[in-house]
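Sharing a structure with you now.
The complex appears here minus one protein chain, its other protein chains still in place.
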Amino acid sequence: MTETGNPIQNVRWLDAEKTVVVVEAAGEIDLHRSAAFQEALLEPLKKHPQRMIVDMTGVSYMDSSGVASLVKLLSRVRRDKINLRLAGLTPRVRNVFEITRLDTVFELYPSLQEAIDS
Amino acid sequence: MTQTDTDNSTNAPISVKPVIRVVDLVKRFSGRAVLDGINLAVHKGETIVIMGGSGCGKSTLLRHMIGSLFPEEGRVELLGRNLNELDEPDLNALRLRFGILFQSGALFNSMTVGENVALPLREHTNLDEQTIDIMVTIKLEQVGLREAADLMPAEISGGMKKRAGLARAIALDPEILFYDEPSAGLDPVTSAEIDQLVMDLSGKLGVTSVVVTHEMDSAFRIADRMAMLDRGKMIKIAPRSEFEAIRDGQATGDEGTDLIRQFLRGDSEGPITARRLSTGYEEDILEAAWEE
Partner (left out) sequence: MSDHAAQRNFVEAVGARVLGGVCYLGGITILLGRAVSVSRATLARSSGRDALIVQMVRVGVRSVGIVCLVQIFIGVILALQLAPPLEPWGQVEMIANIIGIAGFRMLGPILTAVVLSGFAGASIAAELGTMVVAEEIEALQAHALNPVRFLIVPRLLATFVMMILLTIIANWMIAIGGYVTALAVLDPEVSEGYWSLMRDQLRLRDFASGLIMAGVFGVLISLIACYEGLRVRGGAEGVGKATTMTVVYSIVSIVLAAGVFTAIFYVFGF
């Protein structure tokens, strides 16, 4: 019933200078997986990117603990002057941001491409 | 968007397994049946309002659905599990998947508002304190109580207690929410705010909601379907529109329908009051006079 796989499927750097990192999240991010989710999100920050994009296209469900994990990440990247973007939220996941009134706190992009381009 | 959500839930296909099923439920208190053969099915994402006068058994029915009372006959199935057959650990595992807003808010008085919301997270998850703090802030913001996090329950008003109780009920992102008289004793604005939150939770997050109330304004605002309980029996379960039609229509002469109509309209004359009048007042008072 609860997934046990890593909520972060893939981490790739868009350029050789390692300034932009794309983190691909997937599956259900709930109370059981948020701790692993957080840990995996903080990992790429050690290499001091300028921008971090979390691709959420594959996230089918996220609860408020997942949102809280992203808030924690946001406070970290703001301190380190890293730009954080969330891309490809499904309507269901977007609703979680809306109901917690955090849709304006994060930079949300409809798709990964738009998050990379703009 | 709300429109499509409403349509979804009211026209939910019969084949979909209901989230809550009450089957032939009978409950007796010292021999008297307070619930007498109740049947009810609630589908995913819908909001059902259970109405009825004081003592009709609606709170008792709610307590059966949350597993704090058990029936003499029949059963309650929650998320596919028969509550009668669950042992304590299984019941507790199931309890994490639904939330309850109690009539008084039922905050733990020895803890601050924030600690109340944090308690289920601290006890049932292994999230770190920082994440829990963020979640508590999120939940309190949702109910508009962020600034009250450090207050004790004794220091806040009844309406705030109820909202804090709701923040605690949604701490673990439940799939089902039960509300016991959510707007009783609240001012109209606070009541409307809570109604809005109920609608947001079901509309945006797909939470299934069961609301027990006798506040008709609130009931008609939030309900997809409504159910009318009277003296332990379920006399009607129907989409909101049918109840609206009964409320706005003429008296029909059918006792059941007229009873619902009187209840919805809050009229002082009708089958409910007629029942009270025909209980032998004349005989009683004359008998009392003979006693000498």
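The chains carry the letters A and B, assigned in the order they are written, with residues numbered from 1 in each.
The rule we apply is simple: a contact is a pair of C-beta atoms (placed from the backbone, for glycine too) under 8 Å apart; a residue touches a chain by one contact, two chains touch by 3 or more.
A quick note: this is a predicted structure, and the numbers were derived from the prediction, not measured.
A.B. asks: The chain left out touches which of the shown chains?
C.D. replies: Every shown chain touched by the left-out chain: B.
A.B. asks: Out of B:57, B:120 or B:203, which is the one that touches the chain we can't see?
C.D. replies: Hidden-chain contact among the options goes to B:120.
A.B. asks: In the complete assembly, which of B:39, B:68, B:196 or B:252 touches the absent chain?
C.D. replies: Per the contact definition at the top, the residue touching the missing chain is B:68.
A.B. asks: What does the interface between chain B and the hidden chain look like in terms of residue numbers?
C.D. replies: 66, 68, 91-93, 95-96, 99-100, 102-104, 106-109, 119-120, 122-124, 165, 168
The working rule: only the chains that are shown with their structure count from here on.
A.B. asks: Note which residues of chain B are touching chain A in the complex, please.
C.D. replies: Contacts found on chain B: 124-128, 130-132, 134-135, 138-139, 141-142, 172-173, 200-201, 204-206.
A.B. asks: Residues of chain A touching chain B in their complex?
C.D. replies: Chain A residues touching chain B: 30-31, 34-35, 38, 63-65, 67-69, 71-72, 92, 95-96, 98-102.
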